[in-house]
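Inspection log for the structure reproduced underneath, given as structure tokens.
For this depiction, one protein chain was excluded, whereas all remaining protein chains were kept in their positions.
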Amino acid sequence: MRHHLILRVVTKLLIGSIMLFALYVQFHGDYSPGGGFQAGVIMAVAFIIYGIVFSLQDVQRVLPPWLVHKLSALGVLVYAGTGVVSFFTGYGFLDYAALSPHHPVHGQHYGIILVELGVGITVTGVMITIYYAFTSRTPVMDDEAW
Amino acid sequence: MFVLASIALIIAMILVLIRLFAGPSLYDRVLAVNGFGTLTVLFIAVLGFLNGRPDFLDIALLYALINFVGTIAVLKFFRYRAMGDSGRDVTEMDG
Amino acid sequence: METLIDILSWILIAAGSFFAVVGAAGILRFPDFWSRLHALSITDSGGVILLLLGMALQAGWGLVAVKLLIILAFLFITGPTSTHAVANAALVSGMKPKDSAGAPGDVTDPESPEPATDKAGAP
Partner (left out) sequence: MLRTRSLFATVMLAGVFSLLSALLFVTLDAVDVAFTEAAVGAGISTVLMLGTLALTRRFESPPAHTPVIPLFVVLVTGAALVYGTLDMPYFGSATAPAQTHVAPDYISRTPHEIDVPNIVTAILASYRGYDTLGETAVVFTAAVGVLLLLSGLRRRRRKEEEDV
């Protein structure tokens, strides 16, 4: 899609907005609809549209496959790590009151933000991983199949 | 009034859906999906006013941003017959 | 002042709904792809702008109106872009508009992606 000037300009314009919207959905999720999963998908869409309009090499220069694989594991680690921290400070597993012992309600809030962040990172990583896995293969079909 | 607008939008969506089913060419269908997405954004916004729930506008905003991705993906796929860059440019022409 | 804004917003919304339906009817009824593009642009520009402006007036100045204006801005950018992409792809694939005399251009191209025999989804 090298020659699509209009598409490239508009995509450059939109990617920033899509990412900003993803961050809004991620961190405003406790006030308005949305949360980690939706934000992760939207963030992945921002990278995928870059990959579609530019090329797979371009998007992989921004976000190499090994980094995406690490990211999708990191999200689960953040989530489970929150649980482990609360577990080792004398509360139950995933009992967010541990994060702010003097003010359990605030602890719940911190915990929700951390956990949603973990979900968001994982979903972003997984969606981009699947996109890379599908697109980096050569198509098996020949012209007769069309 | 919002009821009227929503009824008008539903009628418009049904008309576009008929075009989507009828085809005949692929590009007519892409066009119909595109128009359907725009109408959906409007309909969700109208529905938010109808129910007095401004949260719905977030969904409309999401569609306005992302609906474009599907169209571009379809067109790229159709031109290169692949989502990656390994596919050949089947038309071999600069547009 | 209140009633003035009210009347103005109702007029905008009514006109927007009208354009949305007209554009959709055009998408359904127009004879070929290139004329349908024009019909879609009625919905994409007239319908969107009038409806969203009317709703923004109705909402009054605030977060809701700002969100509506943001939606308007994004639809204003993405709508024409995707229409352009569709038209460009159709042209590149060999679909040619008819000339002014109504003579059939070479619309049916052997390389045409969707074969004419594929009457998919006849109701």
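Some points to look at:
First chain written, first letter: the chains are A, B and C, and each begins at residue 1.
Definition applied: a contact is a pair of C-beta atoms (placed from the backbone, for glycine too) under 8 Å apart; a residue touches a chain by one contact, two chains touch by 3 or more.
Because the structure is predicted, anything quoted here is derived from the model rather than measured.
Where subunit B meets the omitted chain, the residues involved are 17, 20-21, 23, 26, 29-30, 33, 36-37, 40, 43-44, 47, 51, 53, 55-56, 58-59, 62-63, 66-67, 69-70, 73-74, 77, 81-84, 87. Annotation for subunit A: contacts to the undisplayed chain at residues 25, 29-35, 37-38, 41-42, 44-45, 48-49, 52, 69, 72-73, 75-76, 79-80, 83, 93-94, 96, 104-105, 108-109, 111-112, 115-116, 118-119, 122-123, 125-127, 129-131, 133-137, 139-141, 145-146.
Convention: only the chains that are shown with their structure count from here on.
Interface comparison, B-C versus A-C: the higher number of contacting C-beta pairs is recorded for B-C.
Put simply, the C-alpha centre of subunit A and that of subunit C have 32 angstrom between them. Annotation for subunit B: residues 58, 61, 65, 68, 72, 95 touch two or more other chains. Counting partner chains per residue, subunit A has residues 4, 7, 14, 17, 146 touching two or more of them.
Subunit C contributes residues 74, 77-78, 81, 84-85, 88, 113 to its touches with subunit A in the complex. Those residues of subunit A lying in contact with subunit C across their complex are 4, 6-7, 10, 13-14, 17, 146.
Considering their complex, residues 1, 3-4, 7, 14, 17-18, 21, 25, 32-34, 42, 45, 48-49, 52-53, 55-57, 131, 134-139, 141, 146 of subunit A touch subunit B.
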